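Here the complex is missing a single protein chain, while all its other protein chains stay put.
Take a look at chain A:
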Amino acid sequence: MSDMKKLAIIATKGSLDWAYPPFILASTASALGYDTEIFFTFYGLQLLKKNLDLEVTPLGNPGMPMPMGMDKWFPVMGLTLPGMQGMMTSMMKKKMASKGVASLPELRDLCQEAEVRLVACQMTVDLFEMNTAEFIDGVEYAGAAAFFEFAGESDICLYI
């Protein structure tokens, strides 16, 4: 198996939109025959929870396409209103479903089926006192040195 190409990804973000790139790239790489590992650290650990309750925020994100020209008539202050994030999240999910974009649980299942290794950063788990019982089965726990053991041999290494 040593002639297999390797992909190493560090997933650092815990929002609905940024959860996609690691799972899309990892599942696709596996389909192409890559040996793949994702190292989840800091907010990226949210992507390992059984109950994926991720949201998307328009705040601090001027590149986010807004429905109905909301960016034109909604000043930035308006985006801080209670309920705005939930509304944007539900609109984003509907949009994704209507465009045939896979759901995150589906993509994550596909990664696991394809034997993508999902590694949680032990330090962050301790730092945020996260309950690992909330994580999906099959997660490994390790640190930076373990990441480099795999990443050092990788053909592609991405920080997301």
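Here are some notes:
The working rule: contacts are C-beta pairs under 8 Å (C-beta built on N, C-alpha and C of every residue); 3 or more make two chains touch, one makes a residue touch a chain; residues count from 1.
As a convention for this text, contacts and distances are computed from a predicted model.
One chain of the complex is hidden; its UniProt record names it "SirA family protein", one of "Heme exporter protein B", "Aspartyl/glutamyl-tRNA(Asn/Gln) amidotransferase subunit C", "SirA family protein" or "Formate dehydrogenase major subunit".
Note on the undisplayed chain: of the listed residues A:S27, A:Q46, A:T89 or A:S154, the one touching it is A:S27. Of the options A:L79, A:L110 or A:A151, the residue whose C-beta touches the omitted chain is A:L110.
For chain A, the list of residues touching the undisplayed chain reads 24, 27-28, 31-33, 99-102, 110.
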